[in-house]
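See structure below.
Note that this complex is displayed minus one protein chain, with the remaining chains in position.
First chain written, first letter: the chains are A and B, and each begins at residue 1.
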Amino acid sequence: MIPQSDSEADGPGFNYAYLDERSKRSIRRAIMKAVALPGYQVPFASTEMPLPSGWGTGALQITASLIGRADRLKVIDQGADDATNAASIKSFFKRVADASTTTSTADATIIQTRHRIPEQPLRSDQILVLQVPQPEPLRRLTPRARETQRMHAYADYGRLYVLLYEDITRHREVATSYDYPVRVNGRYIASPSPIPKFDNPKMNRSRGLALFGAGRERRVYAIPPLTAVESLDFEDHPFSVQRFPAACSLCGSRTSYLDELVTGDDGARRFVCSDTDFCTTRQHDRNARAE
Amino acid sequence: MTNGRLGSVVLEARGVSMQFAGLRACDDVTLSIRTGEVLGIVGESGSGKSTLLRCLGGILQPTAGTVHLRLAEGAHRDLWAVDEATRVQITRTSIGLVHQNPRDGLMMDITAGGNIVEPLMAAGARNYAALRATAVDWMRRMELSLDHIDRFPADFSGGMQKRLQIARCLVTGPRILLMDEPTGGLDVSVQARLLDLLRHLVKELAMAVIVVTHDLAVARMLAERLLVMRAGQVVEAGLADQLLEDPQHQYTQMLVSAALRL
Partner (left out) sequence: MDGRRVPLDPDEVLRLRNVSKTFTLHERDVSRSVLADISLSVRAGECIHLDGPSGVGKSTLMRMIYGTYKTLTGEILVRTENGDVDVVTADPWTLIELRRSTVGYVSQFLRVLPRVSAFDVVLYPLLVRGIDRDKARATAASMLSRLGIAERLWDLSPLTFSGGEQQRVNIARGFAADHKLLLLDEPTASLDAANRNLVLEVIRDALRRGAAVVAIFHDRDVADQVVTRQVSLESVSVENVSTASAALANSPPAAESLAAASY
């Protein structure tokens, strides 16, 4: 709502979810274009948010343009709901959107995340909003926008595959372990954001919608539900994910992404699920079964 | 002409002109070339020969004229009338352009092997072992030591960089090869070796080759037909030995006699 006069300054001073409706519409338009062209980076008019750029302003704007009164918002950072950044983003939306928030992946309708994808597969009514610092997967090849645009336009991705070739030649395997580039819907190559490559397979034919926001770079892109997402590889050197040497010491999971914690000066270490909600839920289930 | 090696016309340029502000780099050039042929384009600096090559190679749009490619039975393309995506697709697979400066044709931050096989990866090749084998094969064919396959082009001598560039151009099996001063900047003995290699390659692969050079000896060695360019125009054309031994045009006579005096 655009204030019509100064008397409206007595009000909250901002629209629902902080952004005015016009801005929200333009962001949603950009999102629609992104959904229509899976993996293609759509430019958008990124605006000032009460968060420094580089801290998730892109994702913040996406969430702000989508969130409504019926939504339940979950925000995680490195898999944890209680991380500082995640917590402050949640309280921001509580304030400007009167939003209901949750830590439960199963309960959430919008999940904003940095650096991880939740272990639990998404449903078709859920939207994942990822924070992306550098949306351009070809940036590692050249700083020139003209060149990266041309490469995307002509699907001229040879040079990116050359990097894989060089890695295999030098290290016998691809050295990249996070922000591992993917081909979306068989066409555009995209950066999945700095998630560990462990999470890449989760994007393939996910039932939920994944939206990627880069505020500083002013780009938004999307992976619509049930879209094919392949991590780049060679036929004879197929993509593979990290394996952990132990199970989660809290919930016993052998399938989730684990954080390594050093517990003492003697170098003792424990492995714990990075996805806190996943871990807690498993612990409850285990306890419930025990009774 | 169906006997021997001379095949059908594979590239035809008609009335190609390139006008820059205040300068007509190419002026109404018409030429054609057949599979199995080597056409030499000779001229001094500023004659427009390099500009012409770029127009033929699909990287510089001429301000007038057409460039037609006949790449397969019935498939006939007007290079500058199709949309850019199609043109990129055609040039990537059918035309190899060897630049005068190897740095324009090589990725200096990628290994030699990587440089050679990148065009294949760009075209969709996804088997590492096969790519590696192709890289090794081309290193051998271009007489580059296999020790260098994982080294960077910046570590190579000028002659080696030229050979690497040629390998990179040939790996996709283009029907047309365009070379801009293939022996420029090389010592005489290195030149001789490269020319020999080129002659063998031209015989082996059924390609049409256009060599642009200011060096008449190079033209004589590689080409059967020559075009002489001056100030953007073709002043004389014909058999290589005829142009060099019995030049008709005043400019050609001057070029030839100047070369002989050296």
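What we mean here is this: a residue touches a chain if its C-beta (ideal position, glycine included) is under 8 Å from a C-beta of that chain, and two chains touch if they have at least 3 such contacts.
On a predicted model such as this, the values are computed, not experimentally measured, just so you know.
Student: Determine which of the presented chains are touched by the chain that is not presented, and list them.
Tutor: The chain that is not shown touches these displayed chains: B.
Student: Based on the whole complex, identify which of B:Glu44, B:Asp155, B:Asp187 or B:Asp246 touches the chain you can't see.
Tutor: B:Asp246
Student: Out of B:Cys55, B:Leu170, B:Met221 or B:Val234, which residue would touch the omitted chain in the full complex?
Tutor: B:Met221
Student: Which residue among B:His76, B:Arg103, B:Arg140 or B:Lys203 touches the omitted chain?
Tutor: B:Lys203
Student: Could you please point out the subunit B residues that touch the chain left off the display?
Tutor: 1, 3-6, 34, 37, 192-193, 196, 199, 203, 221, 224-225, 237-239, 241-242, 245-246, 248-250, 253-254, 257
By our rule, only the chains that are shown with their structure count from here on.
Student: In whole angstrom, how far does the Cα centroid of subunit A sit from the Cα centroid of subunit B?
Tutor: For subunit A versus subunit B, the centre distance works out to 48 Å.
Student: Touching subunit B in the complex: which residues of subunit A?
Tutor: 153-154, 156-159, 161-162, 165-166, 168-170, 233-237
Student: For the complex, give me every residue of subunit B touching subunit A.
Tutor: For this pair, the touching residues of subunit B are 85, 88-89, 92, 107, 110-111, 113-114, 117-123, 126-129, 131-132, 150.
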